[in-house]
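Just one protein chain is left out here, and the rest sit where they should.
Lettered A and B in written order, each chain numbered from 1.
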Amino acid sequence: MRRPGKQGIGSHGGRVLAITMNTFTQLVRMKVFYFLVVFALIMLGSNFFDLPQHGLPETFGFSVLRAVMSWSLGAMTLFSMVLAIVATALLLPRDVEDRTLYTILAKPVPRIDYLAGKLFGVLLLLAVSLAVMDLVMLGVLQLRMSLFMGQVEAMEAAGQAAEKVARMRAELLANGPDWSLQGAVVAVFLRAAIMAVLALFISTFSTSTLFTSIVSFLVYFLGYFQADMREAFLRTTGEGLGVLERGGALLLTLVLPDFQMFNVIDAVIEGAAMPLAVLGKLAVVAGFHLLFYLLASWYVFAGKEV
Amino acid sequence: MMKPWQRLGVLAAGLLAAGALRLPVEARWSEEMRAAGLLRQGLQVETKAKIGQTFYAVALGGLRTLVATFFNLRTIGCYESLDWGKMDEIYQTMVTLAPRTGEYWIAGAHSQAMNAASYYRNDTFLEMSPLDREANWRAAVLRGREFAEQGTLNVPDDWKLQAFLGLLLTDRHKYRVFGDPDATFEAAARAYRAGADAPDALPFMRRFEMYSLARVESRRGEALELARKLYADPASRNPLLQKVCFALEVWANPTVVDPLALAVEVFGSEQRAYRELSQYWLHGGAGLPMNGVAIALAGLEAKLDVPAAESVLQQSVSRGRDGQDLEE
Partner (left out) sequence: MTDATPAVEIVDLVKDFATSFRRRKLRAVDGVSLRIGAGEVYGLIGPNGSGKSTTMKALLGLVAPTAGTCAIFGRDSLRVDSRQEVGFLPENPYFYKHLSGAETVRFYGRLCGLSGRVLEDRVGEMLALVDLEEARDRRVGGYSKGMLQRIGLAQALVQEPRLLILDEPTAGVDPVGSRQIRDLIFKLRERGITVFLCSHLLEQVQEVCDRVGIIFQGKLVKEGRLEDLISIEDQTEVVLRDASPELVARIEELAVTGGAELVRSGRPRTTLERLFLRETMKGGKDS
């Protein structure tokens, strides 16, 4: 009789998939998650109300559309960050507490499969939530756009100059959603993915959800300074910085992630276009972190006694 | 079996190695993105004082544009309380957070050069001596220009910002604040040119560049060349263009050209020529060339039997560089 569970790649996939889907459903059914979802929806829903923004009449439609985009991406950033950190931070401690960890590892499940499954479960949750929020944002933008379009058409019907109408229409479309905006949403996801794998790594040697969360948030904020420290190390050649300070800058540069690179998102909201190559670079950076820190987590976890 | 501290050592070494691998790649890619204008310098520490602690933390968290929109909300309060100083600060903060948003630069410059200036000059409830009013008005206008020019450095390809700057510099009530008129008009021409060069600029920018050049005696040659190019395209041949072209042609060849004949040729008929040139004569903008206009008007009045009492040439006009704005 052939025994199932041979250690080929396919079997790894099956196990990882099982743990991924299990983690996903576990997180979705948690009350905490519902609260966050409501919070995010409120933030997005607030776009439906006309928040006063000051704009000159020439800047037709700009302020409202821009406000919708920055609110939505802001909500997405906050939500994905909290989710990535907190959801990941509680996974391992909860399994240890509930002793479900024993039952899983008592099956022929390599520890890397277990960690990978947990991580991918969180990533799946992030992707799905961001996709939903993205759809809501696009819906709101489309609604606003069509309202403004209606105004433009009314002007056309009222006999305004064709050139002016065309200009307003073009400007409206320029301020509306485009592929760069979608790229920005993907960038939000990638940034959150990096935080998730970092939180996973920290949780392998911390036993407390709270501690893991706090350290992760700290790493997140410091990650925005990493680029400055890197510049400090690379640019200054000794004048103005002592050896100790340079050493410190180097150490932090090597250990922290660079989140300033993700400020491309701000640029996109301001109207810049995000070339696919840039998104690709961000994806490579995220992929590197995911791979390395997953392996590092495995290294720590493999030596851990449960 | 490795001891715990040995495992820790391996881990630490791995972390540092991974960081070392990342370092050059991330540095290079960040540089490329900065060059492409996708990344800005890190948030400067001075801004922290202005936006306060929480906002700083949030702005660092990659939500700068969101924070900027919050500040835009605050400006409304300033408009109601007429606190122009605070308004200036808020706009400064906004453009620090979102430096590539042309609209913020325009709004900030507009609030100073137009709104604040108008307030100081015209507000009846303001208790201030005429001298102080004048001084504040001047300061506001200058501040507006400064802000707009800073904006063009940050967002060089925003044609609307350049248009705003150009309009401010050629505003008949305000151009004198900026010192030497020639220098001012040349600056306006530069702004219009930069804007006209932007890919999505409207056609009027090029015309306005030409008008600005035409106001400067030493640049009228360039203006004429540009004017002829513009004139060649029937679509851009609007009344003001026709008038300025007319004047420039006369300026270029004062002995050869017959103003009257040229006027009729340009405007199509004697009546139309008279109507247009009268308007130009009475309300022509600051520093625009008037060569041949008087002669043509005289000739047209004769041809059209306009009574001497109603002659346009008799009406008082303060020449020099006063006149109406160029809005068409």
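Note that in this section contacts are C-beta pairs under 8 Å (C-beta built on N, C-alpha and C of every residue); 3 or more make two chains touch, one makes a residue touch a chain.
As the structure is a computational prediction, the values presented were derived from the model and not from experiment.
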Of A:Leu36, A:Val109 or A:Val122, the residue in touch with the unshown chain: A:Val109
For subunit A, the residues touching the chain missing from this view: 3-7, 11, 14-15, 17-19, 22, 25-26, 29, 98-100, 102-110, 305-306
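To be clear about the criterion, only the chains that are shown with their structure count from here on.
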Distance between the centres, which are taken as Cα means, of subunit B and subunit A, whole angstrom: 39
Subunit A contact footprint on subunit B (complex, rising order): 2, 4, 7, 10-11, 14-16, 18-23, 25-27, 29-30, 33, 36-40, 42, 57, 60-66, 68-69, 72-73, 75-76, 79, 98, 100-101, 103, 106-107, 110, 160, 200, 202
Subunit B partner contacts - residues on subunit A that touch it in the complex: 51-56, 58-59, 62-63, 66-67, 69-71, 73-74, 77-78, 81, 167, 170, 191, 220-221, 224-225, 227-228, 230, 234, 253-255, 258-267, 269-272, 274-275, 278, 281, 285, 288, 292, 296, 299-300, 303
